[in-house]
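Reading through the structure tokens given below for one structure.
Omission of a single protein chain aside, the complex is shown with its protein chains in their original locations.
To keep things simple, chains are lettered A, B and C as they appear, and every chain counts its residues starting from 1.
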Amino acid sequence: MRVPIILINFKAYETSYGRKAVQLAKMIEKVSIDTSTEIIIAVPSTMITRISEQVSIPVYAQHVDGLPEGPHTGAITPELIKDAGARGSLLNHSERRVRLDEMDDALRRMKKLGLESVICVDRYELVVPIGMLKPTAVLIEPPELIGSGVSVSKARPEVITNAVQEIRKVDNVYLIAGAGITLGEDVYVAIKLGSDGVGVASAVMKAKDPQKVVEDFVRNAQRALDER
Amino acid sequence: MRVPIILINFKAYETSYGRKAVQLAKMIEKVSIDTSTEIIIAVPSTMITRISEQVSIPVYAQHVDGLPEGPHTGAITPELIKDAGARGSLLNHSERRVRLDEMDDALRRMKKLGLESVICVDRYELVVPIGMLKPTAVLIEPPELIGSGVSVSKARPEVITNAVQEIRKVDNVYLIAGAGITLGEDVYVAIKLGSDGVGVASAVMKAKDPQKVVEDFVRNAQRALDER
Amino acid sequence: MRVPIILINFKAYETSYGRKAVQLAKMIEKVSIDTSTEIIIAVPSTMITRISEQVSIPVYAQHVDGLPEGPHTGAITPELIKDAGARGSLLNHSERRVRLDEMDDALRRMKKLGLESVICVDRYELVVPIGMLKPTAVLIEPPELIGSGVSVSKARPEVITNAVQEIRKVDNVYLIAGAGITLGEDVYVAIKLGSDGVGVASAVMKAKDPQKVVEDFVRNAQRALDER
Partner (left out) sequence: MRVPIILINFKAYETSYGRKAVQLAKMIEKVSIDTSTEIIIAVPSTMITRISEQVSIPVYAQHVDGLPEGPHTGAITPELIKDAGARGSLLNHSERRVRLDEMDDALRRMKKLGLESVICVDRYELVVPIGMLKPTAVLIEPPELIGSGVSVSKARPEVITNAVQEIRKVDNVYLIAGAGITLGEDVYVAIKLGSDGVGVASAVMKAKDPQKVVEDFVRNAQRALDER
């Protein structure tokens, strides 16, 4: 992972799969190359192969089960996503929470396979407990702001500030901020407040001109980083 | 779906993904063509595209979430599996149970998209309640026999007999029997007792010579059907 | 169970436990006796004994686990609620859904122990599948109206009408309607449309004068029944 982290969660919108999703991924790759900024995309499990074959930017799964190979109907194991071409996975998103023991199981297997991991968390008080499991990054998102169009940067900047202080207590874990991030200004503030990057979803996935949005996000992320 | 139904659940074994899984799928396709018998394979979500691009036999997902397009991180919606190349999906396997309302939601969306559906159930008393939701087929599997090497055909034939009687109370829903099916004889008995086909997993996925196993299963399925 | 069925779900409000809950239960018992109408109250598991010792009206649990006696930490088994003094239980409320197999397990044990059962369901299409499991009653509640103050009777009367038609396909199972029932008129309409009774919660639990509300509900229930 490279700072600033821009993580785009494709979720399961109509633009999240098929040809539209591949085109979106290619456009994001172009912005990534043009701006020399790493952009991570978390795509549906069915799309990992198709997208990772087409782009060089890091492709993540949106969820992974902490299970070994074996009789697990419907499971998405770390081996499966790695084989499909993923470089890592989101885990514990508010739309797909897991238990702490499952999280630990998943992280152990992911590390063994060299997969990156971004664990979501809904409150800054859980940043250290989860950071101690040593994921690549913790993504803090107040759930009530997710998809709201009201950004954590504006509505609850203290969540970011507190999370940034917490993450310093564990070594080598990035802190990403998310929820409701809509404008370049939201990205700028989140990073200015000390986060290593931002997690976004609907602002890109439902945008009329997603390229403009992504470019704006990257520009603001770099600007905030330069000023720090 | 065509009778006899042979449904092979790939689960998440080491042979269930990557090149091994593609080769296995191709071998199964060959047996399907050689014997003029439809064989359905249920593969991990990450493998649907890769496998369905390589074979002409029906490829199923192992699980599907009954959710519409939208902000559903980690979900596997009917739209996603269809787009990936799936012809249908397993649902409610004992390793991945869902609630009745979720099942109904998933079935409605699957039907709208023209996807087939095989709902698993652990007892014959639930064959009619679930059959009334009109899936393509109900797969009955006593969970304690799954992966045991002891087949439902031998250990609990009355489960099949009762399920066959129950399924007759709903129109146009197939009845598949499964759990512990290991030998051709198990397949023969299951269909002789009135089921429309069998669901298998470890017997194929962990076989030294899976082709021999699948051929044997198909031969016995056809023989049982001919004798009925 | 006796028609008209008035089922008051105490949920977990501040009035649902302690002395307030006992007083409420006694008041409801008084209305029940004065009006010669059975009123069922579903109380928190911690309150079953205290309330059932004080009143003669039927006391239900709000949830029950379909587990046998054994090592089940935190489970509320049918044996436990019966021993505590419950006459039955709600099951599968939208605030506490269970799977179909768990429902069937619970119902089998409850019947063995002579406990009554009210299974909640969110759509009329599931009335028959669940009715086939032979609970004492099915309670239909469109979840979006629960606690809304907008009653199913007014906003979605067709849900009741359809559910009433469905329940006729299974013998000896009552049909109760609920969600958002606030006024006596809501009770009247629900029963006039063919339901055997109503399920209510916040309208009573958060009322300034709950006695007046319950009396009004009973009066309207009886009136609707008389007119049918």
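Heads up, the rule we're going with is that a contact is a pair of C-beta atoms (placed from the backbone, for glycine too) under 8 Å apart; a residue touches a chain by one contact, two chains touch by 3 or more.
Please read these numbers as outputs of a predicted model, since none were measured by experiment.
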Checklist outcome for this item: Result, missing-chain neighbours among shown chains, is A, C
Checklist outcome for this item: By the document's definition of touch, the residue of C:50, C:156 or C:192 touching the omitted chain is C:50
Checklist outcome for this item: Filtering C:76, C:107 or C:121 for touch with the omitted chain leaves C:76
Checklist entry - Among A:123, A:212 or A:228, which residue is in touch with the absent chain? => result A:123
Checklist outcome for this item: Even though one chain is not shown, subunit C touches it at residues 9, 11-14, 16-18, 42, 44-50, 61-63, 67, 69-77, 79-81, 83-84, 90, 93-96, 146-147, 201-202
Checklist outcome for this item: Omitted-chain footprint on subunit A covers residues 97-101, 103-104, 121-123, 125-126, 128-130, 132-133
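Note that only the chains that are shown with their structure count from here on.
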Item to check | Inter-chain centre distance, subunit A versus subunit C - centres from mean C-alpha coordinates, in Å | outcome: 44
Checklist outcome for this item: For subunit B, residue numbers touching 2 or more other chains are none
